[in-house]
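All protein chains but one are shown at their positions in the complex.
A and B label the chains in the order they appear, each numbered from 1.
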Amino acid sequence: MDAHVQTIDLNAYYGAIPALKNVNLEIPKNQITVIMGPSGCGKTTLLKTINRFLELTDGTRISGKVLIDGEDIYGQGVDVTEIRKKAGLLAQRPYPLPMSIYENVAYGLRIHNMKHGRELDQAVEHHLREAGLWEEVKDRLRSPATGLSIGQQQRLCLARGLAVEPELLLGDEPTSALDPISAQHIEQRLLDLKNEYTIVLVTHILRQAKRLADYVVFMYLGEVVESGPARQVFESPQQERTRAYLEGQF
Amino acid sequence: MKRRRFEENFFKGIMIFCFLLVASSLGFILFIVVMKGLPALNWAMLTQTPKGGYYLGKEGGILNAIIGSIYLAGGGTLLALILGLPIAFYVGVYSRKSKIADWVRLSLDILWGVPSIVYGAFGFILMLSMGMRASLLGGIITLALLELPIMTRAMDEVIRMVPRDLEQASYALGATRFETAFRVVIRQTLPGIITAILLAFGRGIGDAASVLFTAGYTDRLPGGLLQPVASLPLAVFFQLGTPFPEVQQRAYSAALVLTFIVLIISLGSRWLSNRLSRFAHE
Partner (left out) sequence: MNNLKTAKQLNSFPKKRSLLRLSRGSKERFTDKLFLSISLLPVVLIALLVLALWLRTQPIFESQSLWSLLLGQTWHPIKKQFGFLPFIAGTVWVTLVAMVLSVPVCLFSAIYLSEYARPSTRTIMKPLLDLLAAIPSVVYGVWGMLAIVPWIQKSFAPFMNKWLGYIPFFKVNNPTGFGIMAGGVVLAVMVAPFIIAITYEVLQAVPNGLRQASLAVGATQWETIKFVVMRQCLPGVIAGIVLGASRALGETMAVLMVVGNVPQLPTSIFDAAYPLPALIANNYGEMLTIPLYDAALMGASLILLLVVLVFNILSTLILSRIVGRTWT
């Protein structure tokens, strides 16, 4: 298996409380990896270690390694903004930036000084298409992003994340705030995108996991109980706790 | 990339500098006031009223101003409390989220920003129309107006923090709103209410512009509600206005005494509310 992200003896703490315990994982390239488990099991914490978001919370601590393409992202001299550029994020709720639709997508490109003028316009269009939003907003690119419906906003956030050309796409229950149709929209996008990006998705919806996952990680109380190809885990779980969870006993 | 990291560090540096500048200004002010105020400070300053020739540099003290200020601020705070407590309860318990409550809050916020000199002028007009002259009562009324918005808004903030279900539980037992306010809510919010009272008292005792018109000034101890009364801020101000260095020295000492009182009140209220809230939450 071709591992894109790898964690080695990863531990995370909120103050003195451990949130992740000795996590050793390999996340395969260009597949959808779904991290599932009951709430409070550390799945969002694990996701946050991959784009170094955990350190934004006061009092958090980490030990162990997280490698992206074999490089330790917590190593010396690593530029955190480069890491975050590499790993796009789709949050629980869409947070459009307080600017126009166009500027939202162009934001990362401008920050990283990647594209200008005509090229920028093309990039914005390309990524809005990628997120399946172009047809709906092409006539009002200059209007504020907050005017979009919440489902459209989430796709805008997807376009914004894709614009800086990440390798990874991290989704933290990205459909939990959306209506069923918008959620379906996002899921379809993710399936379309998995050939080009490595996607890591946190969800507590079992059916969503089954619909999307190529590779599954099951967590419980900060530990990885079981991980493996989706079919294997769903059809013949090796661990008792995984089986119990899949049967809905949590 | 280098440029971006430089910009980040550059602005972070500026921010830390600004923050330290603000933090150190308090130390700077206290340092100056203590340095200049301490030399002339002695027991007689605190325990005597001005004797003949005091303003030429002869013997005496500022006891008249210390006592006067306590009377003024004490009276003003009491009056503000009598008016402010019902307002805070009305806004916070009786009719939360009503249009009236919004209007009252808005007016309190606006009054909070009205300069004290304007309250002074208003108090002066009030006194003229009632045929009063500069007196303790005039000063108390003016200070009460000044303190009312500060105190009420502070109380409102703590009353708002009271969980809604606590009130509901009280209503469910058949208590009236008055009973709920004065028996349930007041117990929960007592530390906050005391803090609000001390905050207002501190603001009142330090204010000069409002009592300038209304309380007058006298070298004697306060005689009665309708007699003029001295105050510490004005003692500082008037003594600075004399041409004699000895008297100016005493102004610095008076400023030190005033600062000391205000800081004690501010720190004390913080300490007290920390202590009391520990008991309130059991």
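List of remarks:
Please note the rule applied: a contact is a pair of C-beta atoms (placed from the backbone, for glycine too) under 8 Å apart; a residue touches a chain by one contact, two chains touch by 3 or more.
Given the structure is predicted, the values throughout are model-derived calculations rather than measurements.
Per the touch definition above, the residue from A:Asn51, A:Thr175 or A:Ser227 contacting the chain not shown is A:Asn51. When the missing chain is restored to the complex, the residue among B:Gly75, B:Pro191 or B:Pro233 that touches it is B:Pro233. Within the whole complex, the absent chain has one touching residue among A:Tyr95, A:Trp134 or A:Phe234, and that is A:Tyr95. One chain of the complex is left out; on chain A, the residues touching it are 51, 53, 56, 58-59, 81-85, 88-89, 91-93, 95-99, 107-108, 111-112, 157, 160-161, 163-164.
Although one chain is not drawn, its touching partners on chain B can still be listed: residues 4-5, 7-8, 11-12, 14-19, 21-23, 25-26, 28-29, 32-33, 36, 83, 86-87, 89-91, 94, 100, 103-118, 120-122, 124-126, 145, 148-149, 152-154, 156-157, 163, 165-166, 169-170, 173-179, 183-184, 187, 202-203, 205-209, 212-213, 233, 236-237, 240, 251-252, 255, 258-259, 262-263, 265-267, 270, 282.
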